[in-house]
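Below is one structure, written out as structure tokens, with a few remarks after it.
In this view, the complex is presented without one of its protein chains, the others remaining in place.
In this document, chain identifiers A, B and C correspond to the written order of the chains, with residue numbering beginning at 1 in each.
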Amino acid sequence: MSDEDGRVPLPRDREDDYSRSAATARAEFLSERTGAGLEHVGSYSFDPAILTGNVEHFIGVAQVPIGGAGPLLVNGEHAKGEFYVPLATAEGTLVASYNRGMKLLHEAGGVTTTVMDDAMQRAPSFIFPSAREARAFGEWLTENLEEIRAAAEVTTTAGKLRDIEQYSASRILYTRFNYTTGDAAGQNLTGKATQAACRWITENYEGIEHFFLESNFATDKKSSQVNMLRTRGKRVVAEATIPNELLERHMHASSELMFKARQVSNLGGFMSGVNNNGAHSANGITAMFIATGQDAAIVATYGGGTGLATQRECLEMLGCYGAGKVRKFAEIVAATVLCGELSLGSAVVAEEWVDAHDIYGRNR
Amino acid sequence: MSDEDGRVPLPRDREDDYSRSAATARAEFLSERTGAGLEHVGSYSFDPAILTGNVEHFIGVAQVPIGGAGPLLVNGEHAKGEFYVPLATAEGTLVASYNRGMKLLHEAGGVTTTVMDDAMQRAPSFIFPSAREARAFGEWLTENLEEIRAAAEVTTTAGKLRDIEQYSASRILYTRFNYTTGDAAGQNLTGKATQAACRWITENYEGIEHFFLESNFATDKKSSQVNMLRTRGKRVVAEATIPNELLERHMHASSELMFKARQVSNLGGFMSGVNNNGAHSANGITAMFIATGQDAAIVATYGGGTGLATQRECLEMLGCYGAGKVRKFAEIVAATVLCGELSLGSAVVAEEWVDAHDIYGRNR
Amino acid sequence: MSDEDGRVPLPRDREDDYSRSAATARAEFLSERTGAGLEHVGSYSFDPAILTGNVEHFIGVAQVPIGGAGPLLVNGEHAKGEFYVPLATAEGTLVASYNRGMKLLHEAGGVTTTVMDDAMQRAPSFIFPSAREARAFGEWLTENLEEIRAAAEVTTTAGKLRDIEQYSASRILYTRFNYTTGDAAGQNLTGKATQAACRWITENYEGIEHFFLESNFATDKKSSQVNMLRTRGKRVVAEATIPNELLERHMHASSELMFKARQVSNLGGFMSGVNNNGAHSANGITAMFIATGQDAAIVATYGGGTGLATQRECLEMLGCYGAGKVRKFAEIVAATVLCGELSLGSAVVAEEWVDAHDIYGRNR
Partner (left out) sequence: MSDEDGRVPLPRDREDDYSRSAATARAEFLSERTGAGLEHVGSYSFDPAILTGNVEHFIGVAQVPIGGAGPLLVNGEHAKGEFYVPLATAEGTLVASYNRGMKLLHEAGGVTTTVMDDAMQRAPSFIFPSAREARAFGEWLTENLEEIRAAAEVTTTAGKLRDIEQYSASRILYTRFNYTTGDAAGQNLTGKATQAACRWITENYEGIEHFFLESNFATDKKSSQVNMLRTRGKRVVAEATIPNELLERHMHASSELMFKARQVSNLGGFMSGVNNNGAHSANGITAMFIATGQDAAIVATYGGGTGLATQRECLEMLGCYGAGKVRKFAEIVAATVLCGELSLGSAVVAEEWVDAHDIYGRNR
């Protein structure tokens, strides 16, 4: 069955598209047309009915290997104690490297974590015939925050409109509608709430030439200076104090040399225009996020992929499935990241450290 | 069995840690200690023996649902014709949205793709007692490129050292060793080759105070201005020409309004300091990368996770498994991204478009 | 008379160092030691007594040539009507180029200007033993704004502490103390007020490990993303509508081609990481600022160099000397910048425009 222009889309089951048979039909269609066997893709252990709202045209699964790391010792406000962390990855040494960091920091007394800020946003822009009208609208926006909040919050129980930031350029007013979103990542929630708010705004304010629900100021799924400054998601700090002796014993590095390396890499990052001055946080975050069904870069313990079969099990392994757990989960992610930073950071200097000891004598 | 400090690590099988029994032992250990059932995580269809080099402390898999999108019509230099694209995701509407864009661009005649550049790097920094010595070293580096290349390429058959870029700051010389890496993503390859090169350098050049194999100038797993300027991985352009009539019919948007929205979001992105001016390329890239076993942001058709069970099937579905396919794969990824950009880009303006037609009459 | 280490500093007059004789003594000293004649430097028309607070070790003046441009037609809220603009520069064609833009925009009906925001800041950072203590301090800061404001405003009549922004990183709380500063540029004023505020803070809050009055968050004399987002000085928008016919007649360019050029240069600027997407605003701003005694990038009509002999005359030429004029002056600067942008922007495309007409016929 092809489109008007001869294009043959994947078959769909109009009765029940979230069934094994529908998935199998699609997989067979694909095997036929592409020659690829899809036996492994077709091997999954759950009922596709749970996928409603998570994926369309389901054909099977990617089986991403999970390695276990830990125990990770966390001294958080929400996460307290030891955790075994599931890391879904195909990058050799990643799990071992994070595990090595966890061992080091366990011996050093654990990782202290603090959630510093929490905000999710949608960022509509409003265009006016001239800058003066944009400025006037900005003042009106400030004055009418209560009513805008009411209009937004009609659409959600979990989301609360915290504030609206304004950024002015030309005859455009860019805004950021900042929400707290409870246990959900909140991207859909903030979208709907802001859409409702914008509807109220356009009905109650005359003279908006155009508005767009998004104009690169929430910078969803992208890194940005504004999000580094103003927070998107959870802002968590992970801290630890590590005796030099532990670094030397476990990491074959010294704190002095690691500090020096950090100086050089911070300057390097400033020049290269890098989006964060860490070593490889994306490695650990992505691996935890795939394992636990998170959306890229935004944590949640409810909604999204968190309820899928393996993903839910991984959240449960951390004691983080369900209501009231999102900050706990965010703290564990941050603590995990710190372990990986230390592990890679020390590996970078270890060779020189070894060389130095060869030269200066300790290894002779 | 616990560490000296009472820490209990995951059990390992000293005989054969890449076996079902070793994985099961670990899963049971975790279930016991955390109370989480790991039935689904333990459901996988392949022999863990294939995981050597991909993961440590294997406990099972994340089953990430894959939706099929397509057919996508690509007019590339390497990818030619129709492709069905596997997208591993738990974000509802993502597959449908990319599919919608593929349908539009199919009818518009397909996506033209061009690989513009290809480079993978490791970026050592060299520190000297003073700037003048750093400058002298830079000159020596240029003069001795051939020998450095020889030293680097001893370690690899696929990797070729293309050139060494120099960036100077203070008494540090930052470098980028740029390689082509054949079908591999090449991160390990470039690491080993550059390490060998640095060994040759430090043996043949006196007066280097320190060197670090990496100092935030390759910006691996991070976005950066230097990589936007100089390329890390494959730089691919995807192009299409879309009649306004198609946009109106399929996307309920107009090219004029989409262009206007793009103006506003480009300015927004400049102000917000966003790392790319697109809409949500990370969504499609991540979904394809999970499905096909890629490392974050870097494509390969050989090595890494590309040989795993489901991942290989997904590459085969695209006709991209194995030797000589990496540029073809990169072109399909780029074409997929364009479809998603158009789909989300038009959704952003669609509401206003609909409103505009309500007001101005076409929808009355 | 030399220092202990043989260094011979410039002579100073302990009685009256702001006199012609003191200046002449220094100039003669310099001539003797360097062989340079300083006749022109020594030619100035004012009494050095007025320089107290503006310069130390006065030796004479740089005579920077001023060209007059205009009339510039401004439709501001504070600047209304025609202005002749003094531009101090040694860059040939600069005055002519700005003048050309003023002519164009005069015929187009003038430049509409709007002051969108107004803030001057000092940005102390506070360091704590841990992130949690930094977070607690941030909450305390919010709760005690009134008392902090009182402590700050004791030191100034013109300055008002508008708000304190907080930016969190690691165990540091960066802040921006935002002030309005009346007719003064306000850099000293904000420094003193914030110092007083910090003294109050450190006396009333225990547990601050260190604080620094400035840590690269006010980014004085530097461009930064945070200032583009949040304003330092006056944020002014200048707007005009120009019929294509005028562009073609005066600028030998077309609005279509200029728009196309702007698209390309905006993308170029995004990639190159430029600090603003204009053409050459620094040219006009610097020339006006030298003429009128401004500090780099920050406007004032009172204090600083605005009362010096020639500088005051130039401000008077604009009707901007003294109290209540700073927004008027800011509007004239913004309008001037727009004229220069159009003039250079059209010159960039003019050659191709001429070529296009040679090819396509209009010039045959």
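Keep in mind that, in the parts below, contacts are C-beta pairs under 8 Å (C-beta built on N, C-alpha and C of every residue); 3 or more make two chains touch, one makes a residue touch a chain.
Source: prediction; values computed, not measured.
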item: From A:Gly233, A:Gly269, A:Gly284 or A:Gly345, residue that would touch the chain that is not displayed; value: A:Gly269
item: Absent-chain contact - pick from C:Glu133, C:Asp220, C:Glu239 or C:Glu331; value: C:Asp220
item: Interface with the undisplayed chain - residues on chain C; value: 3, 5, 7-10, 26, 30, 33-41, 43-46, 51, 53-71, 73, 82, 84, 86-96, 99, 103, 106-107, 123, 125, 127, 167, 169-170, 172, 174, 195, 210-217, 219-227, 260-261, 264-269, 271-277, 280-283, 286, 290-291, 293, 295-296, 304-305, 308-311, 313-314, 316-319, 348-349, 351-352
item: Chain B residues that touch the omitted chain in the full complex; value: 77, 112, 114, 116-117, 130-132, 134-135, 167-168, 170-171, 225-226, 229, 235, 237, 239, 273
item: Residues of chain A (touch criterion as defined above) contacting the omitted chain; value: 225, 228-229, 266-267, 269-273, 277
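As a working rule, only the chains that are shown with their structure count from here on.
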item: Chain contact graph, described as a line, ring, star, complete graph or other shape; value: complete
item: For chain B paired with chain C, centre-to-centre distance based on mean C-alpha positions, whole Å; value: 43
item: Chain A and chain C, separation of their C-alpha mean positions in angstrom; value: 40
item: Rounded Å distance between chain A and chain B, as computed from the means of their C-alpha atoms; value: 16
item: Touching two or more other chains - residues of chain B; value: 225, 266-267, 269, 271-273, 277
